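Missing here is one protein chain; the remaining ones are kept as they sit in the complex.
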Amino acid sequence: MLFTADHDDIRRSLQKFITNEINPHVDEWEKADIFPAHELFKKMGSLGFLGLNKPVEFGGSGLDYSYALMMAEELGAITCGGVPMAIGVQTDMATPALARFGSDEVRREFLSPSISGDYVACIGVSEPGAGSDVASIKTSARSDGDDYLITGGKMWITNGTQADWICLLANTGDGPVHRNKSLICVPMKSKGVTVARKLDKMGMRSSDTAQIFFDNVRVPKRNRIGEEDKGFTYQMIQFQEERLWGAAACLKAHEYIINETIEYTSNRKAFGKSILDNQVVHFKLAEMQTEVELLRALIYRAAEQLVAGEDVTKLATMAKLKAGRLGRELTDACLQYWGGMGFTNETPVSRAYRDSRLTSIGGGADEVMLMVLCKMMGTLPGSKGNA
Amino acid sequence: MLFTADHDDIRRSLQKFITNEINPHVDEWEKADIFPAHELFKKMGSLGFLGLNKPVEFGGSGLDYSYALMMAEELGAITCGGVPMAIGVQTDMATPALARFGSDEVRREFLSPSISGDYVACIGVSEPGAGSDVASIKTSARSDGDDYLITGGKMWITNGTQADWICLLANTGDGPVHRNKSLICVPMKSKGVTVARKLDKMGMRSSDTAQIFFDNVRVPKRNRIGEEDKGFTYQMIQFQEERLWGAAACLKAHEYIINETIEYTSNRKAFGKSILDNQVVHFKLAEMQTEVELLRALIYRAAEQLVAGEDVTKLATMAKLKAGRLGRELTDACLQYWGGMGFTNETPVSRAYRDSRLTSIGGGADEVMLMVLCKMMGTLPGSKGNA
Amino acid sequence: MFRPWWNAKRESAHAMKSPFYTAEHDAFRDVMSRFVDKEIAPFAHEWDEAGEFPRALYRRAAEIGLLGLGFPEEHGGIAADQFMKIVASQELARAGAGGISASLMSHTIGSPPIARAARPEVKARVLPQVLSGEKISALAITEPGGGSDVANLRTRARRDGNHYVVSGEKTFITSGMRADYLTVAARTGGEGAGGVSLLLIEGDTPGLSRTKLKKMGWWASDTATLHFDDCRVPAENLIGEEGQGFKIIMQNFNSERIGMAAGCTAFARVCLDEAVAYAKERKTFGKPLAQHQVIRHKIVDMAQKVAASQAMLEMLAWRLEQGESPVAEICMMKNQATQTMAFCASEAVQIFGGAGFMRGIKAERIYREVKVNAIGGGTEEIMKDLASRQMGL
Partner (left out) sequence: MFRPWWNAKRESAHAMKSPFYTAEHDAFRDVMSRFVDKEIAPFAHEWDEAGEFPRALYRRAAEIGLLGLGFPEEHGGIAADQFMKIVASQELARAGAGGISASLMSHTIGSPPIARAARPEVKARVLPQVLSGEKISALAITEPGGGSDVANLRTRARRDGNHYVVSGEKTFITSGMRADYLTVAARTGGEGAGGVSLLLIEGDTPGLSRTKLKKMGWWASDTATLHFDDCRVPAENLIGEEGQGFKIIMQNFNSERIGMAAGCTAFARVCLDEAVAYAKERKTFGKPLAQHQVIRHKIVDMAQKVAASQAMLEMLAWRLEQGESPVAEICMMKNQATQTMAFCASEAVQIFGGAGFMRGIKAERIYREVKVNAIGGGTEEIMKDLASRQMGL
């Protein structure tokens, strides 16, 4: 992955934006259990951050994926996990399929305002009964003339209480589970959409997570992304970016915690030397930095291949798995060296510890990543030879 | 790391050589506790494998480091750890400093025959009292006119019983420990050189490991590599290639074990299904493959940077550390699924389990890698700010 | 006692044999069990979210004999061996809210120095109030600058006639907001451990101010930073002699660490129980979670660690009862227990999936309580340093 001067320009303006417009508010947003998505996204949209690799004709910059990856990595400098996740949902989880497979009409209606920051987007895949088991969702979109009538419920929806539209996966046919689904853009103000509740979470406090019900919600069929019954396939393609995003956003966040821990432990003295001077402490931090570099190298390799047009499902899935595993180990190890301060809510490491626990669960749990990999390796029972 | 058609050509001929000339003999060599280094190296030298990235004027092919890296990775296809290690000592541990800093005269005398395969080389850094603590070696090379008189002992010397010459690190001055050493090419048949004993090892059985004594060994000063008292620095530079080699050689070896384990467990039935069909088994293998890809991505990134002329000490050290950690975990996990067969000496996994234990110890133990990394991160006590 | 915790129905403690627990222990376990089931567990989540539990709970805990355990009978205590304390700590943990355990029992670290070394008249006045649940006792050692490095603390207590005048700051003080009696370590002499003394400071002393800390977990517990600004403390409130503070504090550690180990092992078991119940009920990919092999194996791994910790705990308690003081093993025990708790909390959250990240289940809360145990009472690393010295390394 070779970053050019163009990357660096955008990276610098993004860093400036984070430093001036995001990080000063993070504590307040975390405390409020929400951040002002419309206000922030509008600012980001004006600066072009929400459409780096989206088509020019809908307001994007038309750059290649390496820019999106660079941005995902840079968002890790935000001092909490909730805000970057909300941005990632907008740019890399709810809109890639739309940008790639949507008609011009539906892209004008939903993609353009999502790139300009006028709309907040969310992605509706998970359900109460199917967290990671995408194929078995129950929400249905029944054909009724030129419309769909949508009924069902979605769970764990990031941005769900503030979103203007949802990129919804629903069953539109009676075929096999992998060929009966469609992705549909559903305005959240449609009649029959209820945001049932905002979920109360261990971490990611500044991000709102909702449970949403759909009761005979009428949506025109032109809101569908691409062809009918191909939604599962589109979502699987879209998952590549979601997983890479989820992994890439961890890199700087992890390094921030390592560096803060070095800083804190080098200043803090006990038993006649700094905490950092303890061999177990500096060794462990070096080991953690090693793991971060391993993850970075894998993500860059995946991004290079994605830019080259290859299918990177395998590497993206590995990256997401590793990011989750590492987030748990790294924040746990670092927090330990903060002593009592690590347990208070005043320190970055405490927030990171709570926030990072989600990576192994959200966007497909570790166990689902493993199932995907096993399928690709031809070792999942019943899937042999399908790799 | 983008491999070209040229890489692929060499890779294929190397694969063919391994398949035809090495693997059929491995069992026999393992049993004999030695392999015929001169015979094998001569064959490899004739085909140009021992000097891919060495200067053309001394018989090398003058290619860039990516070819050496490709070869290191490919040697992992040899079905034991001892033979590839012996080759790696010849190409990436004992000769890089000579090729880079040696005078034409000393290169003609020692590098050319090592590239042609007429000479077997070994590298003399470790000592009984200083396994990984290179700065504190005791072997001395005292000036006596135009000669050095060398006295001391070296330990854990791979290729030591068969070598024609040793790339020896010895104290040539009284200055600080980092500026009092030189690298010297010492013919093993010199008077006063004694190969004290061949060490009996847990694994790497086909490779000979020696303890060597030097008793007033007279060597002309022209055998020195580069400037006097700069040996420590040269060795540190040479360590980059040693560590990358050590890590890269693990990749295919690890994958070979994963694949053999998939093959074995898919054929073996117990309790009505194949061993592989157990979720814990195929999940664990997917996790191990993920770790291998992480390591591969890091090594490729380091190799790219090395080709671009950057100092890759950090990434090479991280790669070596991870390779050691992973080798222990991966062979342990895989062997487990072979059941009783894994404990017999008839299976590849049993050999890999014994061989791979060395990676965390040889070429600088994990703990030394961590010290190097801490130094670079500025977290080693007493080294702060020296990063 | 090694109970088969995976039995859905909680069986009577009497039913199983044990080399250590007598009928008396079993009877107390029943009392504790009813107390926790009726008066704590139903409110634990609500109290933890509210950041406080009713002060009346101290009196109720005193009534069933919980607060008096191990304190002298003449001052309202009840004789109790190590196993009685394990029963108390582990039953309390079943409510699944460590903050309640910590503050309700803060006198078990605050008051042993009083019972051991305070002036007789101070003992006679203070202990009955604490053990009856009327007053709250807390221990104040840690300082913002110092962590576990007690020998180098900076709070000063200067002698002025019949008083000490105390100035300084203490932090991470459990029950710090509500405590009526604070057992405070302060420097009365020169540098190092020999200059440290213990003072009993009453909560209404002028010059004492308190700030509540916001924490990752243990929300029901009132953890505070305390500021002492020329607080005048009667000289008779000195605990032990001047300069003995360090020694008296150290005497606390064995029982504090064993107590933490008992609690952590029990919290690990709570996670295990909750995860087992959920895994049997929740369906994914067409079958209950408990039918997925990786989930079954996770659960067995959790159970294994819990069993090992519990066995090690009881063997150590037995040795303490024999009069031994196996400091190295107690350090290892604390690590064994906190590592077990960390493992079980993390795996339980993973088994719950998305629901594990949401507030309301015990494992979510316990996950946020892991670190206070791995850090408080001596960090894992300090435990290893101490154990290695004790091992003569």
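Think of it as A, B and C in the order they're written, each chain with its own count starting at 1.
Throughout what follows, contacts are C-beta pairs under 8 Å (C-beta built on N, C-alpha and C of every residue); 3 or more make two chains touch, one makes a residue touch a chain.
A quick note: this is a predicted structure, and the numbers were derived from the prediction, not measured.
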Which displayed chains the unshown chain touches: A, B, C
Touch with the omitted chain, as defined above, among C:R60, C:R125 or C:R319: C:R319
Selected from B:G48, B:G203, B:G226 or B:G246 as touching the chain missing from the view: B:G203
Which of B:L330, B:L358 or B:L373 contacts the chain that the document leaves out: B:L358
Full-complex contact with the absent chain, from C:M32, C:A117 or C:V276: C:V276
Sites on subunit B contacted by the missing partner chain, in the whole complex: 126, 129-133, 136, 155-156, 199-204, 268-271, 278, 280-281, 328, 332, 335-337, 339-340, 342-346, 350, 353-354, 357-358, 360-362, 365-367
Positions on subunit A where the hidden chain makes contact: 278-280, 283
Sites on subunit C contacted by the missing partner chain, in the whole complex: 2, 4, 6-7, 17, 19-20, 276, 279-280, 290, 293, 296-297, 299-301, 303-304, 307-309, 311-316, 318-319, 322, 324, 326, 328-329, 331-333, 335-336, 381, 383-385, 387-388, 391-393
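Assume only the chains that are shown with their structure count from here on.
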Longest centre-to-centre distance from subunit B, chain (CA-based): C
Centre-most chain [mean C-alpha coordinates]: A
Geometric centre distance via CA averages, subunit C-subunit B, whole Å: 52
Centre-of-Cα separation between subunit B and subunit A, whole angstrom: 41
Junction residues of subunit C, two or more chains touched: 292, 294
Residue numbers of subunit A (touch at least two other chains): 367
